[in-house]
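Note that one protein chain of the assembly has been removed; the remaining protein chains are unaltered in position.
The chains carry the letters A and B, assigned in the order they are written, with residues numbered from 1 in each.
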Amino acid sequence: MKPAPFEYEAPSSVEEALRLLADPAIETSLLAGGQSLVPALNMRLARPERLVDLGRIEGLDAIRDENGALCIGAMATKRSIERSALVAQKQPLLHEATGHIAHPQIRNRGTLGGSMAHADPAAEYPAVAVALDAEFRVIGPSGERRIAAADFFVTYLTTALAEDEILLEVTFPERPAGEGVGFAEICRRHGDFAMAGAAATARLEAGRYQDARIVLFGVDATPVRALSQEERLRGEVPSEALHAEVAAAIGAGLEEPPGDQHASPEFRRQLARTVSKRALEAAVARAAKA
Amino acid sequence: MAIEIPKNLDGLPTSQRRFVGRRVRRREDPALLTGRTEFLDDIKLPRMLHCAVLRSPFPRARIESLDVTAAEALPGVEAVVTGEDARRWSHPAASSPDGWGGHCLAGDDVRFVGEPVAAVAAQSRAAAEDALEAIEIEYEPLDPIVDPFEAMKPESPLVDEAKGTNKMLDRVFTWGDVDAAFDAAPHVFRESFRWNRVGANPTETFGAICEWDPMSLELTVRGSIQSASHFGLGRAAVFGLPSNKVNVIATPHGGSFGGRGGTRCTDVACLLSRKAEGRPVKWIEDRMEYLTAGGSQAWDRHYEVELAVDADAKVTGLRVKLVDDLGANGEPYGAICAAKPLAAFTGPYAIPVAAYDLKLVATNKLPSSPYRGMGPPPHFFVLEQMMDIAARSLAIDPAEFRRKNFIPKDAFPYTIPSGNEYDSGDYEQVLDRALELADYAGLRRQQVEARAAGRLFGVGVASAIEPGVFDWNAYAIVGLPGTGVPEGATVNIDILGMISVRVGFAMEGQGQYTLVSQLAADYFGCELEAVRVVPMDTQSAPPSFGPGGSRLGVAITGAVLGACEKIRGKMTRVVAGLMQTEPENIVFRDGKFGIPGVEGASMSVAEVAGTMLARSDLLPPDIDPRPEATHVWTAAGRTEPDAQGRAKSYLTAAQSVHVVAVEIDPETGQTEILRYAVVDDCGTRLNPVVVQGQLEGSVAQGIGAALYEEYVYDDDAQPLTTTYMDYLIPTVNEIPELLRDEVVTPSPFTPLGAKGCGEGAIHTTPAAVLCAINDALAPLGARAREVPATPNRVWNWIQEAGDGNQTPQGEGSNG
Partner (left out) sequence: MSPTRIPVRLRVNGRPAEGLAEPRTSLVDFLRDELDLTGTHVGCEHGVCGLCTVRVDGVAVRGCLMLAVQADGAEILTVEGLASPDGKLHPLQEAFAEEHGLQCGFCTPGFLMALHELIDDEPNPSEEQIRDVLGGQLCRCTGYAGILRAVQSAFAKLGASPSTESGA
């Protein structure tokens, strides 16, 4: 399969990229790492008239500490995130999730911004962003704005980004001390898209849940945050029975899990239960016992 | 001249075998490793055009209108063809069964998603795909025929109106008094099974470059083709050309596994070349096209099976009822997969009578293709599950139940009820070795502990026959005529004693060029590097079928050694003349001809060849003066099938036992293979490393078939499995380490005693993995009756058993 024809621009500045995007006469898509876009182009599922490649713009791939928060440029590759000592230290959930994404050959080119903007329901990064209360710094013709992760993922393959906006950077607020993180996903083969997955954080005090976060992916059009179950956990003593209950409730709370060749809706619901439980258990195991 | 091909390794005229049966580096590797080997898509011919095919998006529809004028007018487009061109310039393709083939481009109607409707030849593939979008076509969609059982009903619409039925074949084969056996049996076990479509998926898709010469009316086809001569004859028939006007040049290909397909689009590319006034047209099938419309799908099966067992736990009868959904036509010869089970219908067991109720049904799905193993992998899956169902019901260990029923080692050659003859075997030895290798007793102890802890731990023991060296008569019941599959080789020695071997097949991965070198080098006592293997096109090659049906190792060995023997005979006469003695006094050994005991009476192969070529004046008058010979090897003793399809078909019967331990995660239905032990017996192992490679590769494909790979269609016959995101080829992480050992029971019938082994473990692996899964699920009363045993299915079976929704184990009482 070869793509339908398109024009190609590789601007060297964000301003230039914005200008190209804003041109109403020619339908334009942004090219980041290409690991999601190019297959779609190859299959002629995506047919933009022009591609604007962000890869020649300097400074969009930095990973830096900003007063404890971790700021990662949209063009930072998953490889750089995976190897970053800063990320491993300050955002262990992001670090762990990154290792689950596909294979090194894909992570070498795939970017943080590309994954977030593409918003595949089965992708790891959107769920991690929601679990970590990330903030998205976005720029458009009328300037910059910030979008909270909870508002960023709108529906299937759709984000809050306007057509003329570019994602610049994702900020991950500093994590509280003693927090444990957990990540679980069920795939057919290692590195495949997850049939269901969960990202979790947990903080304990005096042996009880002080705070918990569970976000599922692959089970709906966007990441699903199990808010009511997070509430339920507060003050409880972690136990197998509790986690099973919470997992069952999360499963029951899913409106309509998708069905496909790999998992029927009912099976996906079961997997949602399983990953919720496993992610929570992992988070609890790593949380400091206060 | 009468020649005798050595029947075992000691028969080679060498005191020390340096190559055959030993570990050698492959001749093919240096070029492959450095990217130098020329595969089809690497070839660029002058003025070559690129082809793209417009395909039906509907499984069943009438074509209301088709207008290609806009596409033809696009710059860069050199030719466009439609069904009209196909009907003007070609005939319908051959098929199995006969009469179920059509033209390469659709006419008034389309019968499967992906069916070629029109095609463009342009300056580049991208430009050709652009031009497809300018073709104006209107369809009237019709209700597709999806379910083979519905398709068999008299009121069903027809895939092919002209055939008057959707049943391509409907026959019952009865071998022995099956009814009596079942009536008399104290135990009869019944079960139904479903095997879903899986297929070859070589990493290289199909491709061809076709050149139609408008002056000489000759066709040249280059392609990644498994069997070039067969392919060439097919093209000659389709284009109404004399057979000597079609030349096929098979390129080295990136795997094959029986599912290369490609005939329809090759023919399309030929039409384009003709329309483009003879310019070469390159057709490369992309992966999506392969998965949805290529030679990619096999074995869409619904089984009902019955096993009769007597009071001594001996299996006395086997009934197999098969409904095989072959898709929209028989062009890819997928039907031969339904016939091949006859070659080993009762597996390694001494089951005296059997019946095969076979229905081949047409639906609006992709026509089914062959795949490694042909029909036996699903057939042995069902047979081995039935053996386990019986063993479990009778409370007999499944390994011991098999041992009781094995054909004993002194019973060979052994004729099975469906007519084929197994050459040799020692099944008990293979079983014992496998049980020891796997630590079967230890695994059962582990199982007891695991079950006490509520874990789903299973052990499977499966054994199957891997028929080798196929013959056409194995497929007689699905309409393939004739008997005899020849393989020829021409061995030539030049004036300096360097050897060339001309063969008729391209490299496919099994190391056959290395094997040819090993044979010639050991025979003539030279270095491996002194042998050159030369693949020939079909107009120049000796008779050749090439790889397929686990035949080439044996067949090419016969051909090469036969040619070597002929040269030895000639050279013996030459040497006798030169030494002024009788040929009976000349001995050839270790690369030298001489008179034993006579000092100085010795000539090397190089010296004899040099003399023959330079001094024809010194040669006996009636001798063919070239140090060259061709031998064509064809398996002896193959018989005409009788009315029940019985024939001596596949020449050899390799056998193996696999022992597999699995654990199933009840929460996710995922199966983890904890141990995999395999002991196989394929007779003399001509190149042990290559044989091991075939085994390891076929186990991986078997695991893929058992757990991961599946082509899914929706209720409207739309293919859902269109990319490698959905068709899951196992990676390194899905394949366990293999514990391996071997037994060698040479074949009495073949050159050097080797048995065909190329298809290998795929015959047995899916059966073994499913036996282990069923063993793991047994305590829950859950049963795995469908392949692949995906996590979703396994989890469903567990839930169903928990709900009490599964009927009790399939035993009927019989008095």
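The criterion applied here is as follows: contacts are C-beta pairs under 8 Å (C-beta built on N, C-alpha and C of every residue); 3 or more make two chains touch, one makes a residue touch a chain.
Please read these numbers as outputs of a predicted model, since none were measured by experiment.
**Student:** Of B:F19, B:F206, B:F257 or B:F380, which residue touches the hidden chain?
**Tutor:** B:F257
**Student:** Out of A:L41, A:A184 or A:A263, point to the residue that touches the absent chain in the complete complex.
**Tutor:** A:L41
**Student:** Decide which residue listed in B:A106, B:V159, B:A462 or B:A700 touches the omitted chain of the complex.
**Tutor:** Residue touching the chain left out of view: B:A700.
**Student:** Of the residues A:P3, A:G180, A:P238 or A:P257, which one touches the chain left out of the display?
**Tutor:** Going through A:P3, A:G180, A:P238 or A:P257 one by one, A:P3 is the residue touching the chain not shown.
**Student:** Which residue numbers on chain A touch the omitted chain?
**Tutor:** 1-8, 10, 31, 34-35, 38-39, 41-43, 51, 53, 55, 79, 99, 102-106, 108-109, 189-191
**Student:** Please output the residues of chain B touching the missing chain, sorted low to high.
**Tutor:** 25-26, 28-30, 32-39, 41-42, 44, 75-76, 126-127, 200-205, 252-255, 257, 286-288, 507-511, 689-690, 692-693, 696-701, 723-725, 729, 731-733, 735, 737-738
One rule holds in what follows: only the chains that are shown with their structure count from here on.
**Student:** Can you check how far apart chain A and chain B are, centre to centre, with Cα atoms defining each centre and the answer in Å?
**Tutor:** 44
**Student:** Considering the complex alone, what residue numbers of chain B touch chain A?
**Tutor:** Residues 124-126, 129-130, 133, 286, 288, 667-670, 708, 710, 712, 720-721, 723, 725-726, 728, 730-731, 733-734, 790-792, 795-796.
**Student:** Mind pulling up the chain A residues that touch chain B in the complex?
**Tutor:** That would be residues 1-5, 43-44, 186, 188-193, 195, 260-264, 267, 270-271, 273-274 of chain A.
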